[in-house]
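A protein chain is absent from this complex, but the other protein chains hold their places.
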Amino acid sequence: MSYLAYLTGLAFLVWIVMPLFKKDSTWVSLHMEVEELAERKQRVYGNIADLEFDFAMGRLSEKDFKTIRTSFLSEAGRVMEKLENQKSSKLMDRIQNDIEYLGKKKKKKKKGSKIQTAVFCTECGTENLAKAKFCMKCGKGLS
Amino acid sequence: MADLGNILLFFLFPVSVFTALTALAAGVTKRRGLLEAARRGAYAAFAVTTLAVLALEYLLVTSDFSIEYVASNTNFALPLFYKIVALWAGHNGSLLLWTWIVTIFSAIVAYQHRHKNNDLMPYVLFVMASTMVFFSILSVFISNPFQTLYQEFGNTLQEFTARDGHGLNPLLQHPAMIIHPPILFIGYVGSVVPFAFAIAALITGKLGAGWIHTTRRWALTTWGFLAVGIVLGGKWAYVELGWGGYWAWDPVENASLLPWLTSTAYLHSVMIQERKGMLKIWNMALVIATYLLSIFGTFLTRSGIVSSVHAFANSGLGPAFAIFLSMGIIFSVTLLLYRRKDLKPDEEMESLVSRESGFLFNNLLFLLATIAVLWGTMFPVISELFTGDQITVGPPWFNNIMIPIGLALLLLTGVGPLLAWRHTSVETLKRSFGWPILGSFILVVVLLAFGMRDGWALGSFAISFFVMWTIVVEFVKGANIRKKNSGENFLVAMYMLSRKNTRRYGGYLIHAAMVVMFIGFTGNAFNSETRAEVGEGDSFDLGPYTFNAIKITEDQNENYSSQTLELEMYRNDRLIDVITPEKRFYFASEQPSTEVDIYSTFREDIYAVLSGMSNDGTKVIVQVYRNPFVTMVWIGAFILGIGTLFAMLPNLRESKGGAE
Partner (left out) sequence: MNNKKLKFVIGSLVIIVAVIVLAIQGMKEDTTMSYSKSVSEVQLLGSRAYALTLKVNGDLKKGSIVRNNLDLDFVITEGNSELSIHYIGKDPIPDTFNNDMDAEVIVSGKLQQDGVFNAERIQAKCASKYEADYSSPEV
């Protein structure tokens, strides 16, 4: 009985320490600027939604609504433009790195079975299932 | 079983140290293997602690009185149910519960984020594991619940088994006691998650709103548990302590209120950061303060530096907590200072009459409330330090400050949500506030006509009325607009509307709950009471009620003996109820206990206490309180819980597409 307990404990211990001895890869952080832009985009969208709600509820005059809305829209435009420029260049190395790691892991586990490569969100870098249509974190459409 | 429990608990220490170190290493090297090991460490800590808790439960249920904790908190005659919950009845066991909840939360966080937030997670796990290290030191080395009983025999210490235990403190033998401590603990401990993410954000420099979004549900859950836990504590005091009230500004009550105040402030101020990119430092500070105040609350309960009805006896943990607390403060403040340049606001305040300015004043008031409560609670310590006299400030001092602050906050609850972001024109203000203000005025006039003269109560009722009106209008107006656009019927429109923005409408629900609770608080202005010495057949009055003492009975079971008074309650010569206040004497603990009887309606509680025997033993002394609106406090807390749950539902998305 007590041997069984010791063995379970030992197995558990091995399981915890095991990842330390695995030959593994490192992850690459998402570039700060991209995250910042994504956040700014979210903020502008949130602001526009709130503004429209406030206006519908009669909390601000039409004049105020129009001026504020225009400024938000142009801000949104600016952010989107910057995001487009950033995305392609900075993200590639990270995605490359992650896919390589995942490919290795999956191949080891299930040989022969269909390989499910994850899809990375171009917006926030979250891993999503291959069949996912939208990113589970930020809701951006995945292709 | 005790040895096994001890070994398991002992393992928590190396496991949490391992987790903290590998997590830190993972953060520096960004190696996946290290992070995975840290994650498994968190799972292991959870497993080990869970088994230790089960071991203690086994000892409690089987009444193993060779264990000190079991012997001091249970006895043979105790019902099984109370034996189980005795896990958190005493100091050592409740500390184990605390530790257990920390490990549960760490495991959950580790699992939730196993595929994401790789940059933050190492430091998140590091912070949580460090908390575990601290608590494992406490429960293994200082307050070990598996400690065996010792007795001196001649010159040697020998283990022995007590014949029977001392039993559970009678004050704790009540159903509310069972859920109150764990709920409050979850509230306390939950604050570690947002704190860990905030610290991780500070260390990694990812200072955007990412950590806020990730921890939104945690912050909200914690807040809800804390709120419900505080009210349950009040409920417990109300039915169990027998002094007719539920809140006395007792140090331990205050200690639970403090983190609630700061986290309420935080839930509001994050909205400014989300919409305007301002108050980044402030939000960090609030999250850090909430966590540290939670630790401080635990410290206050156990250190014996202030005396309180709720506190555990002086447990010798004071210095350990003081060290941990000061380390936490130094560490977080240093980090904040180090990052202060990166936390610059993106925008500026635009107008005094705007939503953000409403939030700003809300935060100022919450901050002042926190400082005031902290000051009042610690005043005995502060005054002794500076004057040598230990001076306690009483409930009137707290009321003097907190009633105005509370009412100002309540007023903001009504005003704030009706202000638009950035800029609100005066004209729209008139439209939004005209009718509600007029309505409250009429209410005040009516109440004055009925003879109500208490200024604070009048103000409170007027503000409550105003706020409730604005909240109802928000729902109705929103539903009407939606109805017009979508063609749904009114109720469907209201449901869809609130499901599409659960955070906003859950928030309104919580605001409404606060209004209901404030009506309950205001009832205190009209409390009345009487005391009488009665024998069988005697009667006395309180307000419109007449009470007839019919019978005094004595009874006994294996757990306690009791003395019960049957009291007929008449209003306008009509029998309403028979209330039976009781006094018990528990054998195991040799402690008497008062069982109050409460006749409760929406309008008022009639609260009867059997406070003692007269000298000759033929008569009993009975105390009757008449407390208006107390039920509103419990109902409000219930609505608050519902509102919190609602705010946590994911937003419903419509296929038509929209901003989000």
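The letters A and B name the chains in turn, as written, and every chain counts its residues from 1.
Going forward, a residue touches a chain if its C-beta (ideal position, glycine included) is under 8 Å from a C-beta of that chain, and two chains touch if they have at least 3 such contacts.
Since this is a predicted model, take the numbers as computed values, not measurements.
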{"item": "Visible contact partners (per top-of-document touch definition) of the missing chain", "value": "B"}
{"item": "Which of B:Leu157, B:Met327, B:Leu352 or B:Leu575 contacts the chain that the document leaves out", "value": "B:Leu352"}
{"item": "Options B:Thr29, B:Gln158 or B:Asn489, residue touching the unrepresented chain", "value": "B:Gln158"}
{"item": "Given B:Ile104, B:Leu325 or B:Val393, the one touching the chain that is not displayed", "value": "B:Val393"}
{"item": "Hidden-chain contact residue, picked from the options B:Ser72, B:Ser94 or B:Ser332", "value": "B:Ser72"}
{"item": "Where the missing chain touches chain B, by residue", "value": "71-73, 90, 149, 151, 153, 158, 160-163, 166, 169, 242-244, 307, 309, 313, 348-352, 357, 360-361, 364-365, 368, 372, 375, 380, 389-394, 396-397, 400-401, 404-405, 408, 529, 531, 533, 583, 589-594, 609, 611-612, 614-615, 621, 623"}
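One rule holds in what follows: only the chains that are shown with their structure count from here on.
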{"item": "Centroid distance [mean C-alpha coordinates] between chain B and chain A, Å", "value": "34"}
{"item": "Interfacial residue positions of chain B with respect to chain A in the complex", "value": "4, 15, 18, 22, 29-34, 36-37, 40-41, 44, 47, 115-116, 118-119, 205-206, 208-210, 274-277, 418-425, 427-428, 431-432, 474, 477-478, 481, 658-660"}
{"item": "Residues on chain A engaged by chain B in the complex (per definition of touch)", "value": "5, 12, 15-22, 24-30, 32, 35-36, 39-40, 42-43, 45-52, 54-61, 64, 68, 101, 126-127, 137, 139"}
